[in-house]
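Every protein chain except one is present and positioned as in the full complex.
On to chain A.
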Amino acid sequence: MKFTRPPVALIAMVALGLLVGCDSSKTTTSAPTADSVQTDSASESTLVGDIKIDGSSTVQPISDAIREAFIAQHPGVKITVGGEGTGNGFKEFYGKATDISDASRPIKPGELEKAQAAGVKFVELAVAYDGLTIAINPDNDWVKSLTVEQLEKIFVGKDAAKKWKDVDPSWPDQEIKIFSPGTGSGTYDYFKEVVADKQEMRGDMTLNENDNVLVQGVAGNKFSIGFFGVAYYTQNASILKAVPIVNPEINEPVLPTTENIASGKYAPFSRPLFIYVSEESLARAEVQTFVEFYLENVSTFCAEGKVDYVQLPGDLFERTMTIFDDVTTGTHFIDADGNSREGAFAELYVAESLDAK
């Protein structure tokens, strides 16, 4: 046996191989970069910078789509879009770790306080609507529509309905199987706020952060019910049935169609999606340009089906543009005393809400 130096050299070779592997990959990645810079410097934008975005995983696809279209025009700008949830997003936002926070619900009083304490001022821009869909199995032939009160019976409290019969005596004597998004998601928060008010949701639901699991769960059991963003319903419309929800104001059941969500008729389950932009970051050319691009394109993207959300109605979007143009900071949904305002989104999202401060 010749146990001399070669093995050591071999180790070095393997290590080197690893390094070279890394290096070569690096050069191949930087090659397209160099190309794009060359072609772009002639005519296209020389805008550079880093934009950090985090927040709702529901809004993430929109921001990602906008990002993609944006960097096609401004290849020098690097944009990171995270999707750690609305709450986590706000935490990063008032920790000054992000420029823009995606949110599937308005900022909460506690979060606002922390932002104010940290000196983070922001503009609150509604960008699109999402319809929260309550879905049942296609074989379910007894549920024709649901009211908010019935949903409360199903979803809220320790003594929530165990069987369909408990909700409506004419419905079958079978156990209800419930599928819900995880407690960290904005979808869960929003549903809880509408249905449960200040109470607790029931504890024996199947919770999952992966909405596809919810879809499969509802599709696989005749006696199940679940809720998720409308995108998951439209993509799986063949194996699910959306429940028409009785609009409390007009007192008639409404389906979560694009028109109904956009017109606000699908109440109270059409929710606005927001981006919160730090005022300090907005002074930077790249952030300014990006947000402008965002607002110019988001409605078109929704309308063309590039993202599975619903565009804001014209008057509400007008309001978004005004806030952006005037850089009016603050939130519409918390009053001067730090309490959440109650009411429909369209009524709160007006200039007076900010002026009152």
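In this section, a residue touches a chain if its C-beta (ideal position, glycine included) is under 8 Å from a C-beta of that chain, and two chains touch if they have at least 3 such contacts; residues count from 1.
Criterion: contacts and distances are computed from a predicted model.
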- Note on the structure: Choosing from "Tryptophan synthase beta chain", "Lysine exporter LysO family protein", "Ferredoxin" or "Phosphate transport system permease protein PstA", the absent chain's UniProt record names it "Phosphate transport system permease protein PstA"
- From A:137, A:180, A:236 or A:311, residue that would touch the chain that is not displayed: A:236
- Identify the residue among A:115, A:307, A:323 or A:348 that touches the chain left out of the display. A:307
- Which residue numbers on chain A touch the omitted chain? 2-4, 6-8, 10-11, 14-15, 18-19, 21-22, 25-26, 28-30, 32-33, 41, 44-50, 52, 54, 57, 60-61, 64-65, 67-69, 71, 73-74, 79-84, 95-99, 209-212, 215, 231-232, 234-236, 278, 280-281, 283-287, 306-308
